[in-house]
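Shown here: the complex without one of its protein chains, the others still in place.
== chain A ==
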Amino acid sequence: MRLILDIALTHIAGRGRQSLVAIIGVAVGVGFSIAMAALMQGGQDDFVEQLIDTMPHVQITDEQRAARRQPAEAAFDVAEISGLRPRDDRRGIINPAAANAWLDAWVPGRFSQSLRTQGVVRYQGREAGASIIGIEPETERAISPIVGDFTQGGFSTLNEGGNNIVMGDRMAGKLGARLGDTVTAVSSSGLTRNFRITGLFHTGTTARDEGEAYMLLKNAQIVSERPNAVNDIRVKLDDPYAARDAAGRIEAELGYKAVSWQEANEAIMQAFVVRNVIMYAVVAAILLVAGFGIFNIVSTITHEKARDIAIMKSLGFSRSDMQRMFVIEGLAIGAAGSVAGWALGFALTYALASITFELDAGGQEMTELPIAWSAAHYAIASLFALGSAAVAGYLPARKAARLNPVDIIRGAT
């Protein structure tokens, strides 16, 4: 085996320049594949991280996945009820205190309950439609993504005396209200109440900055005339990836719809799968092209060394020995290219990671390209490269092994 390797390497060395070109071909393929994978994986990780950061890991709402069935329908297989006038269910999560206690007992993480209701905020004759969200500042702080986005005040100011409200800066801008001004909140049931603005936030998400206003849970319950009602419990888990299991357990126990962040973003997650498939298809295509370079050189060597093949056969090398020799030559080029490609890939990834640019016109937000460093990218790129090298070596090797040595010797004499 050592002998075959020695001869194979000698052949490659004898075609130095051409071998070098083939190695560079593989290296460029592997290098760019690695850099591309790092960038795409980085973008994906970055996105998922933001999802995990900004979204509740499990959101429990007062909805059910399927409309509730009539008890008679549940009891009998064949039951048709018509002309029904169902009674209005009281909306909201029934008995939130019990739900809270149950969650508190086992959920590995934090959660916060709130009442989300639609309403209007009015100031000096101007109106803005708003999601009025009743919260408890102590628990909300632990799970809300906007805690860090307050430009003035904060959730804790809601607990200062009086009726207080915090809202997005764009909403305040639309109303013409400033910190300290008193605005009127109108609920969908028509009740109005005055609140003093004690905090403003800017998240960068227009829908939030323009459409969300937070007040104390009990105030929201009063304004919407739904005492003790809670229609939204948001959970942040210590391990975000346990969200699916947790959501399943919560839904089974409480009977309300509990949506994990993965479920809520299923379409995006699927898009990532498609993206990865495309990426690896491109990687495979790049390395296939590199494979042609290898095919070319191994093929050249088999032609050039036809006489040597005949000699080695006469010395007692078998057909499979010859085949192995040329496959090894392909693989050796693939391996050398892989290693060089790792260095190139590392350098490219490093260069990409050090690029910074200004995202905001204002210039206050500097952003770097999201880069994921992963040994798996190196392994996958090499795997593709070696696979293509093996095939590229195998095809001419098979042909060379089949050569009849006598034909070659005759040709030479």
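Just so we're on the same page, a residue touches a chain if its C-beta (ideal position, glycine included) is under 8 Å from a C-beta of that chain, and two chains touch if they have at least 3 such contacts; residues count from 1.
Basically, contacts and distances are computed from a predicted model.
Asks: Between "Heme exporter protein C", "ABC-2 type transport system permease protein", "Phosphonate-transporting ATPase" or "Thiamine pyrophosphate enzyme TPP-binding domain-containing protein", which matches the UniProt record of the unshown chain?
Replies: UniProt protein name of the non-displayed chain: "Phosphonate-transporting ATPase".
Asks: Which of these, A:65, A:91, A:303 or A:410, touches the one chain of the complex that we don't see?
Replies: A:410
Asks: Give the residue, chosen from A:57, A:208, A:236 or A:313, that touches the chain omitted from the document.
Replies: With A:57, A:208, A:236 or A:313 as choices, the missing chain is touched by A:313.
Asks: Which chain A residues would touch the chain omitted from the figure, given the whole complex?
Replies: Residues touching the hidden chain, for chain A, are 2-3, 7, 10-11, 13-14, 307-308, 310-321, 404-406, 409-410, 412-413.
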